[in-house]
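A single protein chain has been omitted from the complex, and every remaining protein chain is retained in its original position.
Right after this comes chain A.
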């Protein structure tokens, strides 16, 4: 069973006046089949955690370890992490002009699976996954994220999640900017992947709204660059009522 173990993770970014530490010792274990919600106020560092795990070059790991089934994730290049089974659904997916969605998906699937998927089966697989996300087939011929609406970008991210079948899915604010219908469609896609029991999900979100559709096993409150409280789904209800105020005023703002 795949397990992602994050131990005492410290991460900095280059700021104008030198490096600034954003993650200040994160400990978290995500197992295959589990869903963890990471919730926290703006600027708490929860997106930094997501991007650091995927290996974004902007973030420098200054301490701690990240292991996926005992393998050192921090030693891997960005593409190696993806091949090892780490997937990051981005809050702001990037436009890649000149590269069609269908070409992109097939190239990614070939890279992650280690061989080109059989064309006939692949076409069917993509078609079904797109239909499930209520995406127009014409979408496949558009350039990656170019001119996509907010909802289209997020569906495209979840489409990749469904096709690439990672061991660990990190979903960074996938719910932000979505209307109720789009949120439902995207959540259903995530739930289809979760229902296989083969993915550990790290759901990074500011709002509790998406948790109406996706029931987490664990909820962690993120503040001041670390996890300050962990609990079950009931912790989300508390956050819904009380907000993050107590965490921001408390131990977080050091």
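Here is the rule we use: a contact is a pair of C-beta atoms (placed from the backbone, for glycine too) under 8 Å apart; a residue touches a chain by one contact, two chains touch by 3 or more; residues count from 1.
Just so we're on the same page, contacts and distances are computed from a predicted model.
Its UniProt record calls the unshown chain "SUF system FeS cluster assembly SufBD core domain-containing protein", which is the correct pick from "SUF system FeS cluster assembly SufBD core domain-containing protein", "NADH-quinone oxidoreductase subunit L", "Cytochrome-c oxidase" or "ABC transporter ATP-binding protein".
Considering the whole complex, the residue from A:18, A:70 or A:97 that touches the absent chain is A:97.
Summary of contacts with the chain left out: across A:13, A:67 or A:108, the touching residue is A:108.
Touch with the chain that is not drawn comes from one residue among A:15, A:78, A:116 or A:131, which is A:78. Chain A meets the missing chain through residues 54-58, 76-79, 81-83, 87-88, 90, 93-100, 103-104, 107-108, 111-112, 143, 160, 164.
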